[in-house]
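For this depiction, one protein chain was excluded, whereas all remaining protein chains were kept in their positions.
Letters A and B mark the chains as written, and numbering starts fresh at 1 in each.
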């Protein structure tokens, strides 16, 4: 694709600084960009790289000094980057309608406007909406509902009776609806509690590779609209994640815990079961959450505490050997003073 | 299904309090239950919900005040729930014998009483016992043995020569028998040590989605009878897990470590290799185990310590900034005292 800076600025709602007839053919990172490329600076701390790039133009935030460069000034360069990438490099899945080499059980309803690759299995009673793409190796269980314009990448598994909305992206290896981990008399007879609930995934959710979302014991495990979940995350039975929340890689959320809207969870964090996390809570990476958190709080640590306290505690931990030595010294001095 | 409370009480070995001709059609959680539903209270701390539920009846532990409700009193409501769920909602896999669309190599022996879905691959020399169910996308390597009444959900992989017992459940994405992580001269030449052992999984084991159990270097990795393992757990080569043990999500167990019987391991914990964990040990979530633990101990922390000590240490950690300030203050005062 070829576009001038003037055309790109119109598309992005930005302003050109420099030669607006410059032609752009590709988008590359600031280190790798060359002539004909546009690049971006999303974070002001990388502004010093502006001088060194060989790019023909740079997407920048307002009030950036041009320094002889061609710029497109936009409110949010990262958002603009996303738009431009979508324009320059539209996602192509290949595939061609519903492959005769997919195995579709009788009684499944697959839109003729869906793309279903070979080697897919779709169970009885399942539905696949128009515009959805189902890659090879995907298993869609009985009575699963998949909306429109969703993408299930290769080797995704969706157990029976789960509900997937519109515009959902499930990356490879994702498992939706496996049994929740429920046993009576744990450690003794380990009597399995059947998990008869389901998983509901609302519109515009994206779930990363090899993440697992277990079906509910009763009722549903529920991932609400526009939630984004990274790779290798564990979501247990009956968890609810509120809309727009963002869960980073390798997080584990135990059974029946509820997250509000716009909750941000850092990587490798863990949460016990049966707690409530309020709207807009932010949880630092590697935190261990053991009880409810009120809306808007920022927390970190194990067990979690307000983030500012957590930073102080962390700072102190490195000083522990020094503190211990000082205490020892104090004990000695005080003993001497007491002897006087 | 419809049953009266009287019939349910006979089935569960419980006692009705209230109208024993009440008809039950469904089982739902205490919040979602309505007329015609039975629900349960497994934990006494939820007894206050008894007043609010709209359920027609509630499974409760002994000595629960009826408060005008229909109750079925049972020794363990959670166990009773499990039995009742199994009765009301029997697991149905669909499928119909051995699909002609499964790829079964010559020399594999599949019981005609097994269910093998399309898109399964079964290698030469493998055996599948009667009553077992093998979902689409499962790979059964050469010379694998799978017993009776086991379930391999979609996209499970079992590498060659592994042994799976009877009544085993492997959830989607489970990988049994991949190579253990063994390299000579690590970080330098990284010479691969072939992993020629296997994995043995005994009867009634259940393994959660995307969990990995590596084959042994020599001999076997061994998951014993009735062990329950959650999602995304890593079991390294030559690990042994004793019967009835319960391993929660995202735990990692390093090579050659042995767990005794009825060991309970909290989520996200880790264990170094070549250690022994005794029978009935309980390990708190997010613990890091660095050496042997004697039978019956309860531990937590990093590195682990007795659980009671761990709670004290955790409590102190939050007080670190205060402790540090106090030390600073003491140093000043003692210095002044010494000057006198």
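In the analysis below, a contact is a pair of C-beta atoms (placed from the backbone, for glycine too) under 8 Å apart; a residue touches a chain by one contact, two chains touch by 3 or more.
Since the model is a prediction, treat every value here as computed from it, not as a measurement.
> Just name the one of B:129, B:165 or B:270 that touches the chain not displayed here.
Of the listed residues, the one touching the omitted chain is B:270.
> So which of B:94, B:219 or B:278 would be touching the chain we can't see?
Of the listed residues, the one touching the omitted chain is B:219.
> Applying the definition given at the start, please give the residues of chain A touching the unseen chain.
Chain A touches the missing chain through residues 27-29, 32, 76, 78-79, 81-82, 85-86, 89, 91, 94, 101, 117-119, 135-137, 153-155, 169, 171-173, 204, 206, 208-210, 226, 228, 230-232, 244-246, 248-250, 262-264, 267-268, 280, 282, 285-286, 314, 317-318, 320-321, 323-324, 327, 330-331, 334, 337-338.
> In terms of residues, what is the contact footprint of the unshown chain on chain B?
103, 105, 119, 121, 123-124, 137, 139, 141-142, 155, 157, 159, 173, 175, 178-179, 181, 183-194, 196, 210, 212, 214, 217-219, 232, 234, 236, 250, 252, 254, 268, 270, 272, 288, 302-303, 305, 309, 312-313, 315-317, 319-320, 323, 326-327, 330, 333-334, 337
Everything that follows uses one rule, which is that only the chains that are shown with their structure count from here on.
> Quick check for you: after a Cα superposition of chain A on chain B, what is the rotation angle, between 0 and 180°, in steps of 5?
Resulting rotation angle: about 120 degrees.
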